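Structure below; questions to follow.
The complex is shown incomplete by one protein chain, all other protein chains being positioned as in the whole.
Then we have chain A:
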Amino acid sequence: MSKPIEHDYIGLSEQQLPSMEKSSDKKDGLHLKDTELRLGLPGSESPEREDHDQNVLSLKSFVSGAKRGFSDALDGGGNWVFSGGSGGGTEGLFSPRRGGKNNGGKDLSGSDSGSVLKDGAAQKPSVVQEKKLQVAATSSHGNGNIAPASKAQVVGWPPIRSFRKNTMAAHPPKNDDGDGNAEAKLGSGCLYVKVSMDGAPYLRKVDLKIYGSYKELSSALEKMFSCFTIGQCGSHGVSSGDGLTESRLVDLLHGSEYVLTYEDKDGDWMLVGDVPWEMFTDSCKRLRIMKSTEAIGLAPRAMEKCKNRT
């Protein structure tokens, strides 16, 4: 093919664009890299970047204690989630610790910004383990505890409108084979619920299906709404690391005088954390982060209701 046509343009770039020949030399038709087995998401390796300063820069910002550390450069892991999640992935003050590997005490982020931030390093097998632990730390559109065999979900892909996704998820397709696949299908949809916070100017939406536990949900919500509670958060370094039980949910939010509540199928408002996670996702219609002072009296009702159900 001939060289690209050049129209009159305002050229603001100082560098020349690479010529057609050079580009085709770089890559032959077959993109071997893309088809090699990796443990990351398809396409999660970044394209080759010309400046390999990224790692250096990321180290610098990490060391300087910037809110966001690109620790993946240290881990050698690529990113897990494509950026684009409307939950952001900042660790800031809220990141749970990852299993052992990383610098004690310092908050690390599994950066979830675009794959282009990382150079094309192949993912190490250890990454998968880390991702499982790290999963709560990623954006609200990160992946839940997914076994490597199942499909990781990329935000906004495939491009299906929320309306359609919610419709199909709420009423899973019937299966004529009737071998119980309906359950599995339900799990693979998504379930967006609105999250409001007292005093915040707008609502957010989260997909409950991508979390596996209250802990993950709570972390994600903290991050999402942290910008509304700046100045009210104390140190949220989770000192005990693993083993957070559901009953400590309130504690995670206690530094900001809010509790997490939800409206269930019957229209009642309950405290989040009292029922098993699956039961919660089945019945939760919407979430509300409300001031602790308003939440008094919710807990006992929730327990009662649970008893009545079982």
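Brief remarks on what is shown
Throughout what follows, a residue touches a chain if its C-beta (ideal position, glycine included) is under 8 Å from a C-beta of that chain, and two chains touch if they have at least 3 such contacts; residues count from 1.
One rule holds for everything that comes next: contacts and distances are computed from a predicted model.
Per the UniProt record, the chain missing from the shown structure is "F-box domain-containing protein", taken from the list "Guanine nucleotide-binding protein subunit gamma", "Pyruvate dehydrogenase E1 component subunit alpha", "Proteasome endopeptidase complex protein" or "F-box domain-containing protein". Panel shows chain A; residues 1, 4-13, 15, 17-18, 20, 23-24, 26-27, 29-31, 34-35, 42-43, 46-47, 49, 51, 53, 57, 61, 66-68, 82-90, 113-117, 139, 141, 149-151, 153-164, 167-168, 171, 173-174, 176, 185, 188-190, 201-205, 227 of it touch the chain omitted from the view.
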